[in-house]
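Okay, handing you the structure first.
Yeah, one chain of the complex is gone here, protein chain that is, but the others are all in their spots.
Coming up: chain A.
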């Protein structure tokens, strides 16, 4: 299958947590320059952003967020500022990449077009009901293997594409602290569908999704106390990913993982972060079994309704465990209110 990725299909969303984005934009210039780029400035950032010329972009600041969203309990600061970008976009597809990532390069040193790869992933079917041992059967040069039922070969629509990272991988604080020099140098030339009822930690560092379908689900609900600007201190994306997978499984949609890779600079002192109690580790022990056990009624037929159901279950079953979950449930419901008013206008 060959694809033309239409410029107008895609918005790129960048969370600006520091002012100088020159390296980011220059690094991605050959790839980004044909797309519209939504840049959201972190609340706490006062300095003006430096963005080199030649990009079709729009910057949104705290005052824009307040104007559009109004008074809200949702905290759009730090890494969560990008969700405003998801809200304000009007495109079918959104790709978001962390600002400390550059294009990975192929064997000839050419930058790899992560945007196009995400769109290809989203425009080709996913195959969640049976595992294909040659990975994505819709990639050129491959197919379904012997023993793959023919009735399952049409696949389902893919609405989530989770990319990976070379150099600084997305490790948590303890792993980062114990292995500060470990670099991910392994380029795995594969895309594969995440099977039905299988969950995984979705990283927001390099992600693409179908906004028309998953917009109500890609939400900033899980926020840790004292969450800083370091990626390893966040869980908003992990939470989204768990919700998104429940929705995909329930609605018969797909999620893929693997390529594209980005080159992640990363960095920072994990030992400092370890000094604070890292609640995220404990919370995952509750989060994973909870989502694995979520069953939605058959009558629930839209992503929004899925989110309503999940929020209620979170409040009921996880709320008593930790207050952060009650806040997450509130944020999910608040997000849907905002989405109905603002986000769904983009369709």
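Quick note on the criterion: a residue touches a chain if its C-beta (ideal position, glycine included) is under 8 Å from a C-beta of that chain, and two chains touch if they have at least 3 such contacts; residues count from 1.
Everything below uses one rule, namely that contacts and distances are computed from a predicted model.
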Could you check which of "PRELI domain containing 3", "Pyruvate dehydrogenase E1 component subunit alpha", "holo-[acyl-carrier-protein] synthase" or "UDP-arabinopyranose mutase" matches the UniProt name for the chain that's left out?
"UDP-arabinopyranose mutase"
Using the document's definition of touch, tell me which of A:11, A:42, A:98 or A:170 contacts the absent chain.
A:170
Touching the absent chain in the whole complex: find that residue among A:80, A:161, A:203 or A:309.
A:203
Contact with the hidden chain, among A:53, A:109, A:147 or A:226, goes to A:147
Against the chain that's been left off, what residues of chain A make contact? List them.
130-135, 139, 141-152, 162, 164, 169-172, 174-175, 178-179, 182-190, 194-203, 231-232, 235, 238, 241, 257, 280-281, 284-285, 288
